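Of the protein chains in this complex, one is absent; all others appear in place.
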Amino acid sequence: MDKNELFKTAALAKLKLDDEEADKLAAEVSAMLDNFSAMMEADVEGLEPTTQTLQKENRTRSDSTGSSNLSNQLLDRVPEREDRFIVIPNVM
Amino acid sequence: MSDIKRWAKALTESADSYKKYVGSWEEKIGSFLQFDPEAAQADSSGQGLLAVIPFGVKDNIAVKGFNMTCGSKILENFDCPYTATAVENLQKAGAVPVGKMNMDEFGMGSSTDNSALAETHNPWDTSRVAGGSSGGSAAAVAAGQVPFALGSDTGGSVRQPASFCGVYGLKPTYGTVSRYGLTAYASSLETIGVCAETAGLTRDVFKAMRGKDIMDNTTVEYKPSGKDDVETVAVLKAGEGDLNVDVLRSYKTSIARLKDLGYKTVEVELPTLKYVVPAYYVIATAEASANLARFNGIRYGLAAQGAETPSALMEETRHSGFGDEVKLRILLGTYVLRSGFQDQFYHRAQKIRTAILNDFNRIFESADALMMPVFPTAAFRHGSSDLTQLQQKAADLYTCSANLAGLPALAVPSTIEEGLPVGVQFMAPAFEEERLFRIAEKLEAVFPAQKPEGYSQEWKA
Partner (left out) sequence: MKYQSFVGLEIHIQLITETKVFCSCPNNFGDEPNTNVCPVCMGYPGALPSLNEEAVFKALKVSRALNCHINEKAVFERKNYFYPDMPKNYQISQFEFPFGINGYFDLELDDGSVKRIRIHDVHLEEDAGKMIHDAYQSRLDYNRAGTPLLEIVTEPDLLDGREAELFVQQFRQLVRYLEVTDGNMEEGSLRCDANTSINLPGKGLGTKTEVKNLNSSRFVNKALTYEIKRHAKVLDKGDTIVQETRLWDEGSSTTRSMRSKEDSHDYRYFPEPDLPPFRPDAALMARVEEAMIELPNDRKKRYEAELKLTSDQAVFITAEKNTADWFEAVLAAGADASQTAAWLSGDIQKILNKEGKSIEQSPFTPERIKELFDLINSNRISNNIGKDVLQAIFDEDRDPSAIVKEKGLEQVSDTGAVEKVVEEVLAAHRAVVDAIRAGEDKQIGFLMGQLMKATGGKVNPQLAREMIVNKIKRSE
């Protein structure tokens, strides 16, 4: 994988990479991708993909509110806040 | 008094000597990220099968009263406001979480060297790794700091360190133990598992923590077939090219012991085995790339200072908060999901997943259980002198197949080779954990797990 592709991928993943890091990672990612190419030999003709193993039945929850409210504790863990709002740099 | 009941003294009459004992090992092995027997004691019922028994919790599992760092700088000071269902179930059974165990950052690694926060060493030889990613959990059990510790097993992360440290390590059937409260690395592959000092305790812990959970929609009803006794064990063929000398010797001993104990054995091959590592890494990194997207410096955890845009806040937080291995896997996972590459990687990997499932199903048509090596080597040295990171990944082949198939697997301590423990693993069809415990107990009765030098139970006297 070249560095250009790496930076494109990093942008999608919101990862900032410095140049030195990028060189190292490009090599490592490439090595892993080479490794992945072993899959190309596998005969997967006619096989359905498996995304989960035993989850065969419907699972739902009834539409009723929970009892414990942790909202204040969650707010205590927010890095930047103003009253009950969470604050970040301006989006515009 | 059974040995497990004696552990109740750790938090009562022998508390001082217990803490001293834990502390003396901590200096040597560093298994805990946090040790605080009082932090969550009040949340335990105090009664039940595991009453007042201390246990450790891998630091990617939520326990109110403790931090949950996942071994990462991005959560270094994250004070966890809630408790995982599996831990809650153990607390109901009376057990008391006493600390959080070191691990590879977000479960990504086979050595615990990828922890951004602390170093953990193998109790048998501190120049060697405890394995990973649940290295802290396995090391603490091996050293007798706790009778059991929870880990998480995404591709072997409970079984491989258990094998490296000489303890039992269970990866349960997918969906039997709630993942609610387990920080996700690869959601469709991982389960909470347990490292324990005996086979019986492994069973007790598994029984106490499992159960269908409304908070985890992937949990299922536990429905074993009822056929718990094992007659035929399939044995995976493995030779010199597959295992190093010590492990191969150990594996042969394990096969001989099985026969000695009266099991019928049959040698089998897994044709798909050569594809499982790439398939595993494609699926694991793909899921990880999404699971780790939530760490962005806005709602909790590390936040980069002085960022001028939200994008910069997220990018800089993730840049300084994640370690190299985590970045590598996020990049890989993002790449394999990109449009244009999905078919080649992600979709193909999922079809291979079906193929490995078919392999196992075929084996279990004529065998009650399957024996396999855990890892091609015993505990390796810190750093890359024994195994590079890439070689470590390739070595996941024996463990990660159980994760791809969602099947239960138990690592059992087998022999000591050149001063290091080597384990072997047993696999069974879904929900047939009891078969694994029975084999393990039969072996244990004749070949009990050995202890590293310095292990003592005298503080319980």
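Every chain is named by a letter (A and B) in the order it is written, and numbering of its residues begins at 1.
Keep in mind that, in the parts below, a contact is a pair of C-beta atoms (placed from the backbone, for glycine too) under 8 Å apart; a residue touches a chain by one contact, two chains touch by 3 or more.
These numbers come from a predicted model, not from an experiment.
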item: Selected from B:Phe32, B:Trp124, B:Tyr300 or B:Trp459 as touching the chain missing from the view; value: B:Tyr300
item: Sole residue of B:Gly65, B:Gly200, B:Pro310 or B:Gly454 that reaches the chain not shown, by the stated touch rule; value: B:Pro310
item: Candidate in contact with the missing chain, chosen from B:Ala42, B:Ile214, B:Val245 or B:Val266; value: B:Ile214
item: Of B:Trp124, B:Tyr180, B:Tyr251 or B:Phe437, the residue in touch with the unshown chain; value: B:Tyr180
item: Option from B:Ala62, B:Met103 or B:Ala430 whose C-beta touches the chain left out; value: B:Ala62
item: Positions on subunit A where the hidden chain makes contact; value: 12, 14, 51-52, 55-66, 69-71, 74-75, 82-92
item: Chain not shown, touching residues in subunit B; value: 60-62, 68, 70, 75, 78, 81-82, 84, 179-184, 186-188, 214-218, 286-287, 289-290, 293-296, 298-300, 310-311, 314, 334, 337-339, 342, 346
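As a convention for this text, only the chains that are shown with their structure count from here on.
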item: Mean-CA-position distance for subunit B and subunit A (Å); value: 22
item: Complex contact set, residues of subunit B against subunit A; value: 78-79, 81-82, 173-175, 188, 214, 217-218, 220, 272, 274-275, 277-279, 281-282, 289, 293, 296-301, 303, 307-316, 318-319, 322, 324, 327-328, 330-332, 334-336, 338, 344-345, 347-355, 357, 389-390, 393-394, 404-406, 430
item: Residue ranges of subunit A touching subunit B (in the complex, touch as defined); value: 1, 5-6, 9-10, 12-18, 21, 24-25, 28-29, 31-33, 35-44, 47-57, 59-61, 70, 73-74, 77-80, 86, 88-91
